[in-house]
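Notes follow the structure.
A single protein chain has been removed from this complex, and every other one stays in its place.
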Amino acid sequence: MTPSRLRQCGALTARLAIGLTIGFLLHYLLYRLSLPVQPFIYVAF
Amino acid sequence: MIFNTYWFVLFTVVFFPGYWLIRWPAARGWWLLCGCAVFHTHFAGPAGVVPIVVLGALTYACALSGNRLLCYGAVAACVIALVGYKYTHFLSAEILAAIAPELGAKTNAIAATWLPAIPPLALSFFTFEFVHYLVDVARGHAPIRRPKEFALFAIYFPSLVAGPIKRYQDFTAALPKALGRVELADVAAGAQRVALGFCKKILLADNLTLALAFHEKDFFALTAPEAWLFLAALAARILLDFSGYTDIALGFSQMLGVRLPENFNYPYAATGLRDFWARWHISLSSWIRDYIYIPLGGSRHGRFRRFLNLVVAFALCGLWHGPAGHFLLWGLWHGGGLVVQATYRTALGPLGAKLGAGFDRVPLLGWLVTLLFVAFGWLLFFYPVAQAWAMAVKLLTFR
Partner (left out) sequence: MTFNQLKALVLLLAIPVGFALAVRLGREAEGYAKPQRFVRLHYGISPESLYYLPFSMLENVALARWAPGKTIVIVAGNSILNGYGQAERDVWTLRLQEELGDRYVVVNLAFRGALPYEAGALVAESLLRRNYPVVLVSNTSPGTVGRVAGNAYGYLYYDALYKGRLFNHPARDANIAEWEATATPAVRAEQDELRRAARLDANLRFQALWHHVGYRHLFTTWNPHTRPQFWQARASAVDNLPVAPPLAERFRTEVASELTITQGFSVNLAEPDGSGSWRVLGPPAEIVSDLIEDMIPPKMRRHMVMLLTQNAPFYRTRLTPTELARDNLVFSAYEQQWRKHGIAAHIVGLDFTDEDYYDRSHLAAAGGRKLARLTADYVRQISPP
């Protein structure tokens, strides 16, 4: 495998990992919203 | 709450796929407008929507007329609405009552009968965008002709609640492209930005808020290192909360194909106060520069007027955050700090020159002083003046 192809594979793997992480994060977010969340400070202004 | 609600989760699940699936730009524009209207109505309620619709209609019509006088009249109407909704209680109960107690109390009582308990959602942000639009049109920029386009500028949901304060020229240029085609790369980058924003907000800022709320009750019983840690947490919390919000807003907007202006550029890396304000809440500081500081005369009328304009602009910036003395003092703290930064080299004579040279040679020193200055400012921002003062004394005396 050429270095540039290796880099491309690495980039795609990184995107895959980031995407999977975001998916998990969204699921976690749904749980976290059920706890008492704090309003955004600047919404009050 | 807004972005961190189940309602918003369901809204995104319906709205975004619809936006991406609609290929016809006009229909996509209508879908976006419907989404924005639903979002605004849900969070602001009818009582919050009506004043914005009225002000928006007035702004649109006056700008369209091309008449400068009408434009400035509409600016006055926007400012009066903002002052009326947000500052009447403060002006009557605090300012007027200090001069004429009876009149102040009477005015406050009358105001309480017709003012809602809380001002319409995001009124300050609406006002700033409308004023920018009207002033730019009065200065000769072309107004937005199509009502749909203006409505989208006015109630664009990603930036509706707390900015960034956008400029209509950039927005109207970006909108047709977004309605025509949304790039996959933009959706992916937007999703990453949204995720980053939620991490900042939920994982970091909210935990800091909970800890700060618990420890502020016994702040004066904390040890000196704990008190300094509290100050650091206070400074970190507002950055993470607000920049987290901004990341979410910018991310969602990018997922629609529209790039909104950045609001933060590593503000706590600033090596001077001027540098800090070029990095912190950029859309607000640039708005204040363009629509308050420069119209007041900016730096065109000598040093004294320049500094006076600076202090007035920052006092107004402080008051924009809310009708309270501590916000005003926070603004003055920063305005005064900027004046000191601009004058100390000459005002302090050889000592000032030496100090300046020292800051130039060791940027880390400037960074540290700026960070401390900003952090102590946050005490004024979050707490009543007397409490902020007592907290600052405790921190500085290491008790």
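For the reader, a short list of remarks on this structure follows.
By letter and in written order, the chains are A and B; residue numbering begins at 1 in each of them.
To be clear about the criterion, contacts are C-beta pairs under 8 Å (C-beta built on N, C-alpha and C of every residue); 3 or more make two chains touch, one makes a residue touch a chain.
Nothing here was measured: the structure is a model prediction, and the numbers come from that model.
Among B:Asn207, B:Ser286 or B:Ser299, only B:Asn207 touches the chain that is left out of the view. Within the whole complex, the absent chain has one touching residue among B:Leu21, B:Ile99 or B:Ala185, and that is B:Ala185. Summarising the interface, subunit A meets the missing chain with residues 8, 11-12, 15-24, 26-28, 30-36.
Taking the whole complex into account, subunit B touches the unshown chain at residues 5-7, 9-10, 45, 183-185, 187-189, 191-192, 203, 206-208, 210-211, 214.
Note that only the chains that are shown with their structure count from here on.
Here the spacing of subunit A and subunit B, counted between their Cα centres, is 27 Å.
The residues of subunit B lying in touch with subunit A in their complex are 1-6, 9, 121-122, 124, 161-163, 188, 191-192, 195, 198-199, 201-202, 205-206, 209-210, 238, 241-242, 244-245, 320-322.
Those residues of subunit A lying in contact with subunit B across their complex are 15, 18, 21-22, 25-26, 29-30, 32-33, 37-45.
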